[in-house]
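Below: one structure, written as structure tokens.
Complex shown without one protein chain; remaining protein chains in place.
For subunit A:
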Amino acid sequence: MRKRMAAFAGMALASALALTGCSGSASGTAEGSEDTFKVAAFTAGYGTPGGKSTLDDFVEKGEALGWDVTLYTSEFDYDKINTDVTSAITQGVDAILAGFPDPRQVSPLVNAAKNANIPIFSIDGGVEPNDDFVVDVTFRQQQLAELTVGALEEAMGGLSGKDVMVIGHDPHIGIMTRSNIAQELLKAGGANIAGGEMKQVLNPGTSQEEALKFVTDYLQANPEGLDGVWVGWDHAALGATQAINEAGRDDIFVTGVDALGIAVNEIKKDGPFYGSVFQDWTSVVDQVVGDMDAYQKSGTLPSENFVEVEGTLIDRSNVDGFTPAL
């Protein structure tokens, strides 16, 4: 009994000390926040190469400006993101950075931010103006689709009568938008969509293997039924490329988006991987950091709440002079 009491007292003492420590640190932060510009940054796409490098870049640039930046991440778990950012708002932040948010899934944190009068600056937060964000800087999906479909058209020697597989991922709003635009462009050019409809990757994390299976199985069933594969992002495009290489085919071409280093290497081989689009996220981060800096210094919000920037096609013509960022 005495031992139990001692253990209980020990645990209580430890808990009290821990709580004291926590509260001390919290009060310290709160005091600091009076002078320091506090930013809650979040992304549900930290597991993707673009998501991670962009948010890391933002944190680095923000901290260089003296901001107190806290990064909240998840693996496409918006429930966690909403909870984390909402509690950050409760604790007190000056601004929020939304990294690659799905605007359909962030209502709780948007409402909390509105109630607390905290502006949300966004990177790649959709395909149209959204009043939830004071600014959203993103790449123009129409242009990304046009560039890649154009590259595929060039590789295949036209679109009319060609069989093209389209691989997308609808849960990602940007990929969904450009995939649907690309599919329409392909159809308008007279191409047939292989399999009758867009192939959907279930998990971006395993997309290379999924795309490898899609194309391998499709070629097995339709050896003469494929001229090109349009893919919404490079990781899956690599799987499609591998399937074509393994089938020993040199007359089927693939395009992707992201210009990952590994994709750029494939383009250099003059094989099936014909082109990809480079999205300069560093300049997007610079622009958003600039907007946030102006807000911190003068309370000025950006004049436009939706800014579209353009990507650059990386193909055989310019790949040798290109240094991948991802």
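Following the convention adopted for this analysis, contacts are C-beta pairs under 8 Å (C-beta built on N, C-alpha and C of every residue); 3 or more make two chains touch, one makes a residue touch a chain; residues count from 1.
Keep this in mind: contacts and distances are computed from a predicted model.
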Exercise. Mind telling me which option in "Dolichyl-phosphate beta-glucosyltransferase", "Thiolase family protein", "Anti-sigma factor" or "Asp23/Gls24 family envelope stress response protein" is what UniProt lists for the chain we can't see?
Key: "Dolichyl-phosphate beta-glucosyltransferase"
Quiz prompt | Residue of A:F42, A:W67, A:Y218 or A:F273 in touch with the missing chain, whole complex considered | solution = A:Y218
Quiz item: Among A:G239, A:G256 or A:P302, which one is in touch with the chain left out?
Solution: A:G239
Quiz item: Mind pulling the subunit A residues that touch the left-out chain?
Solution: 46-49, 51-53, 75, 195-197, 199-203, 205-206, 208-210, 212-214, 216-218, 220-221, 235, 238-239, 242, 246, 260-262, 265, 326
